[in-house]
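Have a look at the structure below, then the notes.
Every protein chain of the complex appears in place save one, which is left out.
This part shows chain A:
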Amino acid sequence: MAPGQLSTFLKRGAIWGFIVLELIFFSIAGEFMSLSEKAFMNWDNMLLLLKQSAPLGIIAMGMTLIMVNGNIDLSVGATFALAAIVLLDSMTWPFMAAMGDWAIPFAWMFALLTGVALGAINGFIVWKTGVDAFIVTLGAMLGFRGLVFMYNGEQPTSHLNWTLVDFAEAQFLGLHTATWFLLLVTAAMWWLMNRTVHGRNAYAIGDNREAAVNAGIRVGPHIMINFMIIGFLAALSAVVFYSESGSVNPNDGTLYELWVITAVVLGGTKLTGGSGSIISTFGGVLAIQILRKGLGHIGADTETVNLVIGLILIAVLFLDRQLNVRGKEALRV
């Protein structure tokens, strides 16, 4: 085995090992502590797990790209809410209402365009001003949230369309609509990161931005495209989720950015950039959702989820550090 290969394997595999541990724990604990006669690993329950992972999962795929780039996007929660408002409100516009159910694809399109536009704003500012993405998107988080409140005051924006609900609740080949979107996004992002020049550039820029510039990569436009992608995905997440629920509170999506970043970090992506994997992020998302679901299954307080996830996050970062140290030592020998 080449030096460092074991630690790489451990790092990549850690999240999956953790998921297996979670599943074993909740299956056993569920037998004793759950009121349900059904097992935790029940097939339908696992299908629900995938479905419930979709809202955070879809955004997390974009966040992986952004974080591999060495940036961060704190505005995804607000983008999510604003896209949701456009989705639901656009269906009540007179010309849209006149189209009946044909308005649905247009509403989706408007919502997705909103996401792309908001992402483009973030990306453009980061590109042209050179201000750190953390600050830019922190401003955007507040600003976009302000737009959400301006749109409809403090009232929820609602439009319940049963055709849309039925579509969102449908199951194709056993998987829910939301699950299909999650899997498609995961596959598409995996392809982007691993099989395209854009994906390789993303790693190169995150690893060493100056070297990337010297190598002739157009860093500015590249970063802007990535922000447009995450804006699109935040909007897609809203489209998938709100097609089913039909009403958005102005404070919906608050803290989503932190949950998403947690999932990405759990999956082993580095905050400093240059390293990360879409598949591991998928694992990070599942790990969070299993915890939420499992603690509910065994009847633990829901608040304990936050505590447990916080502890695990610290443990993962510690493990990552230890493994990296060992990896370097192995190289020296």
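We adopt the following convention: a contact is a pair of C-beta atoms (placed from the backbone, for glycine too) under 8 Å apart; a residue touches a chain by one contact, two chains touch by 3 or more; residues count from 1.
Following the convention adopted for this analysis, contacts and distances are computed from a predicted model.
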Item to check | Chain not present in the shown complex, as UniProt names it (candidates "Sugar transporter", "Homoserine O-acetyltransferase", "Phosphoribosylformylglycinamidine synthase subunit PurQ" or "NADH-quinone oxidoreductase subunit K") | outcome: "Sugar transporter"
Next on the checklist: For the chain not shown, which residue from A:G119, A:G246 or A:G268 touches it across the whole complex?
Outcome noted: A:G246
Checklist entry - Of A:Q155, A:T272 or A:Q322, which one is in contact with the hidden chain? => result A:Q155
Item to check | Touching the absent chain when the full complex is considered, from A:P105, A:G146, A:P221 or A:G299 | outcome: A:G299
Checklist outcome for this item: chain A residues touching the chain left out here are 34-38, 42, 44-45, 48, 51-52, 55, 149, 153-156, 158, 160, 165, 168-169, 241, 244-252, 292-293, 296-297, 299, 301-303
